[in-house]
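Have a look at the structure below before the remarks.
Heads up, one of the protein chains got dropped from this complex, but the rest are sitting where they should.
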Amino acid sequence: MANAHWTRRHVLSLADFTPEEYDTVLQTAASFGEVLTRRTKKVPALQGQVITNLFFESSTRTRSSFELAAKRLSADVLNFAAGTSSLTKGETILDTAKTYLAMGTDMMVIRHREAGVPAAIAQEMDRLGTNVGVLNAGDGQHEHPSQALLDLFTLTTLYDPAHPRLEVLKDKKIAIVGDILHSRVARSNIWSLTASGAEVHLAGPPTLLPKLFADFVKVDPPNPATAGNPPPLDRKLFIHWQLEPALQDADYVMTLRLQKERMTSHLLPSLREYHLQFGITEERLKLCKPNVKVLHPGPTNRGVEISSEVMDSPKFSLISQQVTSGVAVRMALLYLMGSGRS
Amino acid sequence: MANAHWTRRHVLSLADFTPEEYDTVLQTAASFGEVLTRRTKKVPALQGQVITNLFFESSTRTRSSFELAAKRLSADVLNFAAGTSSLTKGETILDTAKTYLAMGTDMMVIRHREAGVPAAIAQEMDRLGTNVGVLNAGDGQHEHPSQALLDLFTLTTLYDPAHPRLEVLKDKKIAIVGDILHSRVARSNIWSLTASGAEVHLAGPPTLLPKLFADFVKVDPPNPATAGNPPPLDRKLFIHWQLEPALQDADYVMTLRLQKERMTSHLLPSLREYHLQFGITEERLKLCKPNVKVLHPGPTNRGVEISSEVMDSPKFSLISQQVTSGVAVRMALLYLMGSGRS
Partner (left out) sequence: MANAHWTRRHVLSLADFTPEEYDTVLQTAASFGEVLTRRTKKVPALQGQVITNLFFESSTRTRSSFELAAKRLSADVLNFAAGTSSLTKGETILDTAKTYLAMGTDMMVIRHREAGVPAAIAQEMDRLGTNVGVLNAGDGQHEHPSQALLDLFTLTTLYDPAHPRLEVLKDKKIAIVGDILHSRVARSNIWSLTASGAEVHLAGPPTLLPKLFADFVKVDPPNPATAGNPPPLDRKLFIHWQLEPALQDADYVMTLRLQKERMTSHLLPSLREYHLQFGITEERLKLCKPNVKVLHPGPTNRGVEISSEVMDSPKFSLISQQVTSGVAVRMALLYLMGSGRS
């Protein structure tokens, strides 16, 4: 099944996603979300196809989400995890990818702690004349597109579960709180949420915020496909060194995981201090709109970036819905990439 | 397919199992055992269902047994192993379970080194209004119900392979030898074997035996469903500080794995001394009934709790049959839990 609005073989970044592409992902995920409510939660869409999870950086939950998405599309899954692999024998990353290509992999889901690795592998797959698709499952501090798309799906299905659309977020106020500077989740979300026409407000300690926003969200030079992308200045983006102006009248609050390593590198005084200044609590949420909802990409540090009461509150928390959305959105991406290949 | 004698969504403990429930598991396992003799050893019973193995404590053989049982029921399997997981990032166990719930898990098989973790997760699944079933695959020194049920299946199918029933063990003498105090296998077996009406004789060094039996087998306070359980005093249970009275005229001997850590904590003088006093050898088995059979939950320490000659003897050893029974019994449990959910 081809889709008129989808021609991508790879999903590496949201920097150049068009509104039609966002809506295609949202609508396809909604269809798969319906499948997941059935007793037999499988479709034969990718039967006989091989999807390889190349996780050079380990992540059980993200890998499980992709693995389940692939299995529900009836694909066969190979899991590669760094640590027990040939990499320790000196093989290069590209050689590893080419080995899985030669075995007959149809799509690769790649996570790596260095920015650009999925793009480099995608480029090599194209150069070799293959039609293998590459999905970036998180690369360094660059992007994590499937996370931002599942966040977008979670938010837009609140308005119309069967027909989620990007435009429903227009003029909503969305706060993203925490370590923006080092977050691939924040970066990808900035692209998708500003594309919807929402107002995006970033808040965090000055040491964890980008100095020059234009630098932070600039389109990566090596990607020529993004040349026609509207410049960041067209998008509604605001940076705050305090939490309060970001939360004031917000419709949604996305709080980010605080990497504890930030403290050892002297970017933060203490976890307790961080919680006091930027932790999302019920008290603080009173600044927001009455029906405000909270997102978190997980795994959480309870009592650091988010209080346990907010996290466990069905009234506020969208965290479980995000995880559920993850499977549907990843099914949609793999399905669309697969249809784009033929 | 519903079963008149099965209403459980979770299998956490055998303390409150009824005779009808034991017989339902045994009979269902016997049906699946028949499937396993076919060339195509699969049934479509749980097609499209997702079973997650949450092994916070690693165990390749038990995890493989559950994985195979799930695959033979045509379920999709996700494996979570601690160590490479978000737990190292500070996520709580309940959060991990809720993440797999949100992904669409239908049943969870849980092992943890702390007693009570599977029950706590089951309670949370119920509190959240889900119909996810939880199977305790070993929690601390508390219980390991699927192990005891496979032991029961191994013993009862000796009498009638097609129709194993609890009652065939009535008045049989069964010795359980070794580190009873720290053994979840012993604990679960005590519940099932005494429920059958067998005489259960525990033997081990005084440091590895429960001081007050009533304390050891008492029903866990937090579980209200067990309130109607017959008190332990109704059951035929005996404790011995010497091996000989336990073995005398025994029909079956179950010897337990000796954890080598027990020595470093000064509960044992030496492995050699332990073998001399409590190791199961052909010589020692002469005290038992002529057709005595030996069980061991594996993995074994050859030459410690069991001699190699006994372990490898087709005349005495039921160890391979136990492993084979494991797959059939775990298929039965997952199948019954699945049918109990709808």
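Think of it as A and B in the order they're written, each chain with its own count starting at 1.
Criterion: a residue touches a chain if its C-beta (ideal position, glycine included) is under 8 Å from a C-beta of that chain, and two chains touch if they have at least 3 such contacts.
It should be emphasised that the depicted structure is a prediction, and the values quoted were computed from it without experimental measurement.
Engineer: Can you work out which residue in A:E20, A:E34 or A:D95 touches the chain that's missing from view?
Structural biologist: Within the whole complex, the residue contacting the unshown chain is A:D95.
Engineer: Have a look at B:P161, B:P206 or B:P299 and name the one touching the chain we're not showing.
Structural biologist: Answer from the full complex: B:P299 touches the omitted chain.
Engineer: Which chain A residues touch the hidden chain?
Structural biologist: Considering the whole complex, chain A reaches the absent chain at 47-50, 52, 76, 78, 80-81, 84-86, 89-92, 95-96, 98-104.
Engineer: When the complex is taken as a whole, what residues of chain B touch the one chain not shown?
Structural biologist: These residues touch the chain not displayed: 36, 38-42, 58-61, 64-65, 67-68, 71-72, 81, 83, 260, 298-302, 319-324, 326-327.
Quick note on the criterion: only the chains that are shown with their structure count from here on.
Engineer: Using mean C-alpha positions as chain centres, tell me how far chain A is from chain B in Å, no decimals.
Structural biologist: Result: the chain centres lie 41 Å from each other.
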